[in-house]
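Note that this complex is displayed minus one protein chain, with the remaining chains in position.
And then chain A:
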Amino acid sequence: MSVNPELQGRVFPPVAPYLVGREKVREFSRAVFATNPINHDPQAARAAGHADVVAPPTFAVVVQEATLAQLLAEPDGGIDFTRVVHGDQRFSYTRPIVAGDELTATLAVTSIKTLGAHAMVTAESTIVDAAGAHVVTATSTLVVRGDE
């Protein structure tokens, strides 16, 4: 099965809200070697003008993950998980993610390109806060290897 070109333009239902916990931010920070006090210490974060500890720039992938799972599970999508390689990744922030945020992500497939036997799927997850205001857009390009 190959990637369904009709996926292009498809918008998925929002995934369940993700509540950003302070300890999760600290745990993720340790995992990516983020040692800045603003990632770990609420007092340092408040002194810098933030409501609580600030997540590292790539933390949004944790929130995005559920949307990519939707894409891979799409019955008519034709995306074979075992053939997927992560090609590109981007995060574009309107404001940083801080502990206490309740975030909701919505996935749209913005582009499908074929390159020989391979397909490049670009998926954009728009992440908003509890008030509906934009926080970050996480964009992934997945390379789906075709039959050799």
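As a working rule, contacts are C-beta pairs under 8 Å (C-beta built on N, C-alpha and C of every residue); 3 or more make two chains touch, one makes a residue touch a chain; residues count from 1.
As a convention for this text, contacts and distances are computed from a predicted model.
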Chain left out of the displayed complex - its UniProt protein name, from "NitT/TauT family transport system ATP-binding protein", "Acyl dehydratase", "Lipoprotein" or "ABC transporter permease": "Acyl dehydratase"
Contact with the hidden chain (one of A:30, A:46 or A:134): A:30
Hidden partner chain, touching residue among A:6, A:41, A:88 or A:102: A:88
Touch criterion as defined above, residue of A:42, A:57 or A:146 at the omitted chain: A:57
Touch list for chain A against the chain that is not drawn: 24, 27-28, 30-36, 38-39, 48, 50, 54-58, 61-62, 65, 82, 85-93, 95-96
